[in-house]
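My questions all concern the structure below.
A protein chain is absent from this complex, but the other protein chains hold their places.
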Amino acid sequence: MRTHRIFASFCFVALACLPAAAQAPAAKTATSAVKSKWTPPKTPWGDPDLQGEWPATARIPMQRATSLGNRAELTDAELAERLSRAQKDAEADSEEFSKGSGDVTINPPSYWQERGKPDRQASLVVDPPDGRIPPLTPEGQAAVKALRGGLGPGSHFPDKVDSWEDFDYYSRCISRGMVSSMLPTLYNFGNEILQAPGYVIIRNEMIHETRVIPLDGRPHVGKAIVSYMGDSRGHWEGQTLVVETSNLESQPGAGGGLFTDAAVLTERFQRISPNELSYDVTVNDPKTWTKPWTIHMPYKLDPSYRIYEYACHEGNYMMLDALTGARDLEKKGQSTKVIP
Amino acid sequence: MRTFATLLLAAVLPAAAQNTAYRAPRAFDGHADLSGIYEALNTANWDLEDHAPQPGTMWQTGAIGAQPAGQSVVEGGVIPYKPEALEKKKANFANRRTNDPEAKCYLPGIPRANYLPYPFQIVQTPRGIMFVYEYASANRLVNMGKPEEAGSDTWMGTNNGHWDGDTLVVDVTGLNGLAWFDRAGDFASKQLHVVERFTRTDPYHLNYEATIEDPSVFTRPWKISMPLYRRVEKNAQVLEFKCVEFVEELLYGQYKKQPAAAPSPK
Partner (left out) sequence: MRTRLATWAAGAALLLTPVWAHHAFQAEFDRDKPVKLTGKVTEIEWINPHSWIHIDVTNPDGTVTNWMVECGSPNIMLRRSFTKRSLEVGAEITVQGYQAKNGTNRANGSSVTFKDGKKLFVGGSNPDVPEDQK
């Protein structure tokens, strides 16, 4: 029972978990440019005002079920099903009294996560039109495989626990990197936009990231300076903030490939109504992916949301416990592989 | 004749001569504009008090890891520890190679974040004043509205700010007592209360003062002060220094899988 529930929640961010839609309406493609008649108010110095708390609450899977093909939106029936599942989750979460010894797992109770809200958008990936990340180039595949001496990237559920390098950067509390820092996760998905003359600041709660993005057209830093969050430069195109990010550290995670020195991320932020921020990010790294790909994320304003300090590394007991636990398992001749 | 008139004016209007005092440029909201990138240029991060040159924690790094001399930034020179707290400071110092939170890439807390040897940026926004530190991606948003109480204790504290003329005053509570003040083991507890004052004294310097209070550790409140220097390079930028990946060996190295020949770690 519990396993099923875990897997069901799992599915909201995983692939291929939606029921096959037998009768699909006419195919619709989402576009990254959003037409809006509404013009946002201006900051005191005259820039479009995008400021506010925009937590990543939309519960949209990264990639689209292949059965949906090029259909970018769910049908009413599919959305109703997602909503009903979310409703059941919310009811379970707000049960005040425990039901005796049911529901004991290795995870914390589900009411200690923050739930996103189901959305009609079928997948975060909206381009290519099938909503799936394009394949890696041969070079891109080889680069990922070569990690950890040929074992591939570290993971949440590592194949062994020899060292911290068997875990992913997120579990090591280093960074979620780009683009992941902007996207939904299971909790603490706070994003805040602040503005000042000549700057836009984007804060991500997990893991206390702050991008201070200059708007004055200055060049990027030199190619040798790479970072997990990259080097961002912004400018306005009408009401849309366009941010170009390069100088990305070669990090596993985003879209399954590693960024190279050719990687450029282009984000577009447009406030299309008082409470909605349309966000697109195009990932272009021809050395890694065979085509550029684009994510669309509909942010909703939540003035009641508050970002709190997320000091991850400082409290990462898990790393110590997992390593010492693995050494104990080895002494007993057992495998250290972590099963989800 | 003009020179005489000027001299006469200067003689009879001494107050007017004082109006050459610097006035910071204005931010969008009419307050002083403190925005910019700053960095401390002293050795306060080694030791807030007077210190002679001495070996660092790793002789293998030669002069690079050694501690330079430096003058106290503490008003009155010495930190007023209670006797038992002074013993704890000495123990911290003796164990600083492994216990200094800076060595472990832990968030630096306040006031230390402001005088680490890394730049930080102040950005004034309608939603509050952002401090973005290069070291460990530390940051804090200073609330300039109605002061808020700390809901839980954190590394960078709960920061409530207001203007006192052209001085930004930040009242910091809700600190978790785990950060140090410097590499010499100076410390405080969860009861730490810091009141900071940031004032631009001229185009290139930001005067920084912090009054520190913790009745469980110190016999009285005490104060530090120092200039912070504006980074004036055209391309000045706070870069990224996550540093976690540089400390994993220090923190966890003894627990990783050892090569087959070595005995298993206990």
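By written order: A and B. Residues from 1 in each chain.
Here, a contact is a pair of C-beta atoms (placed from the backbone, for glycine too) under 8 Å apart; a residue touches a chain by one contact, two chains touch by 3 or more.
Everything quoted here is computed from the prediction, not taken from an experiment.
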Touching the absent chain in the whole complex: find that residue among A:77, A:142, A:225 or A:318. A:318
Residue of A:47, A:205 or A:285 touching the missing chain in the full complex: A:205
Across A:199, A:228 or A:310, the one contacting the chain not displayed is A:310
Of A:51, A:171 or A:227, the residue that touches the missing chain is A:171
Have a look at A:67, A:87, A:107 or A:275 and name the one touching the chain we're not showing. A:107
Go through chain B and note every residue touching the omitted chain. 151-153
Residues from chain A at the interface with the omitted partner, ascending: 6-7, 9-10, 13-17, 62-63, 93-98, 100-101, 103-109, 111-114, 125, 132-133, 144, 152-153, 156-158, 161, 167, 170-171, 173, 179-180, 183, 185-188, 190, 205-206, 252-256, 305-312, 314-319, 321-322, 324-329, 338-340
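The rule is simple: only the chains that are shown with their structure count from here on.
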In the complex, the residues of chain B that touch chain A are 28-29, 35, 101, 105-107, 121, 123-128, 130, 132, 137-139, 141, 151-152, 154-156, 178, 234-235, 237-240, 242, 244-245, 248, 251-252, 255-257, 264-265
Inside the complex, what are the residues of chain A that reach chain B? 43-45, 51, 162-164, 172-175, 192, 194-197, 199, 201, 203, 207-210, 212, 218, 221, 225, 227-229, 307-309, 311, 313-314, 319-320, 323-324, 326-327, 330-331
